[in-house]
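Apart from one protein chain that is not included, each protein chain of the complex appears where it belongs.
By letter and in written order, the chains are A, B and C; residue numbering begins at 1 in each of them.
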Amino acid sequence: MAPCDFNNQIIIGVMGGGTASSSDLEMAYEIGTYIAENNYILLNGGRNKGIMEASAKGAFESGGITIGILPGTSLDETSDYIKIPILTGIGNARNQINILSSHIVVTFKGGPGTVSEVAFALKFGRKIILIDFYPGIFIDQYINKTVFLVKNPKEAIDKIKEILK
Amino acid sequence: MAPCDFNNQIIIGVMGGGTASSSDLEMAYEIGTYIAENNYILLNGGRNKGIMEASAKGAFESGGITIGILPGTSLDETSDYIKIPILTGIGNARNQINILSSHIVVTFKGGPGTVSEVAFALKFGRKIILIDFYPGIFIDQYINKTVFLVKNPKEAIDKIKEILK
Amino acid sequence: MAPCDFNNQIIIGVMGGGTASSSDLEMAYEIGTYIAENNYILLNGGRNKGIMEASAKGAFESGGITIGILPGTSLDETSDYIKIPILTGIGNARNQINILSSHIVVTFKGGPGTVSEVAFALKFGRKIILIDFYPGIFIDQYINKTVFLVKNPKEAIDKIKEILK
Partner (left out) sequence: MAPCDFNNQIIIGVMGGGTASSSDLEMAYEIGTYIAENNYILLNGGRNKGIMEASAKGAFESGGITIGILPGTSLDETSDYIKIPILTGIGNARNQINILSSHIVVTFKGGPGTVSEVAFALKFGRKIILIDFYPGIFIDQYINKTVFLVKNPKEAIDKIKEILK
């Protein structure tokens, strides 16, 4: 009587702002659905707002597994679309965990927290797919090596599949 | 085409030594099967040895979801029975995450790492079920309040169900 | 025009409860003075209460350097007797840092947080001097190896000097 049956452990991180444009929120929902439909696990920062909420909702409503790496010690402010909340209690230092635990990181426009995650991804050698987001010249030497710029979720999921092939 | 369908998010942590007696390893496997059969998620420290390996194997072979909170930055030394490895990169400070993320913590005999987890469980108010393990008088004032002493996995799963009712 | 001149980097951690008996508070103050008088650096959890406050005050008033490893992201609730506050923002996971950064750890009676520190000290091989505190059988196999039981600050500082010789 297994509660769950899935054959892989590919975790796709989705990062981005706690506040975001409606266009980015729509795209975050869409990449969430693609992640679930491809049987990947979605991981994000777990909170009930912005890119976190939208991407978790997309994956959740397509039946996917969603993991939230929360900064605090309680479930307050956790997205309802997170099936597996991981409470770290280490604040924004949890950004390191977001990146280390992801095979590939999809990133939307965000503030300093999101930039720290892009930086950690470069640091730890994780592939990053930036959807309509260019934070600055610190990423330039990595472009088309570990950093890929795409325009929309469809291009992002195609790139994910290509990388994982 | 959902990769997974489960209706609850109850996470049961299983703690214990990286080395353990054969009796404890058998009991760790058994509590793992009970956790999966009851559709709970099993969470532990994720490594390929001792109570971690045995409990993950029990849950895995009963089709359950298994989460490992790893201390390091790579998948080396991760149990093959962990479906969802969370790489923290924060060393033994990840013991805090093991406890915070668990609704209830089942604990077998272990060394200082395990004791630190019992201490964090007391600190954060998590219920702890100790299977044939008594680390010392620091737990005495919590017994039958947040700490429960049981003799075997059957008693442990019954206590879990009673607590969650 | 040097602000400071000291020749060693011996850091003595002092752990213990956020609340404590008046007898323990007096002894915490006393060990703080001994630490400063011997030109060691005092390190503790940094907060303005209990053993932290008392031990920092003792060292401070004897002109010593006092370091506080704080759990939060602000200086609120930091002891006035901490000269160097280190803000970690990682909550109680900072207990790992308290221990790793100390050459020797002096510990008074305390609750679960203190026990987690004793456990981390055993884990990381730090020598621990327990002043009138016995948390339980998990320490038994370490007694007179890495754990030493003493009755008062005078015995504690003598043991520190003996270990460091």
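Keep this in mind: a contact is a pair of C-beta atoms (placed from the backbone, for glycine too) under 8 Å apart; a residue touches a chain by one contact, two chains touch by 3 or more.
Everything numeric here is computed off the predicted structure, so don't read it as measured data.
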Sole residue of C:96, C:114 or C:146 that reaches the chain not shown, by the stated touch rule: C:96
Of C:14, C:69, C:106 or C:131, the residue in touch with the unshown chain: C:69
Candidates C:19, C:39 or C:141 - the one touching the absent chain: C:39
Residues of chain C (touch criterion as defined above) contacting the omitted chain: 1-6, 9, 11, 36-37, 39, 41, 62-65, 67, 69, 73, 83-90, 93, 96-97, 100-101, 124
Chain B residues touching the omitted chain (full complex): 73, 89-93
Residues in chain A touching the chain absent from view: 90-93, 96-97, 111-113, 115-116, 118-123, 134-139
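The rule we apply is simple: only the chains that are shown with their structure count from here on.
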Magnitude of the superposing rotation for chain B and chain C (Cα, nearest 5°): 180
From chain C, the most remote chain by mean C-alpha position: A
Centroid spacing, where centroids are CA-atom means, of chain A and chain C in whole angstrom: 40
CA centroid of chain B to CA centroid of chain C, Å: 31
Chain A-chain B separation of Cα centroids, rounded to whole Å: 27
Chain C, residues touching no fewer than two other chains: 90-93
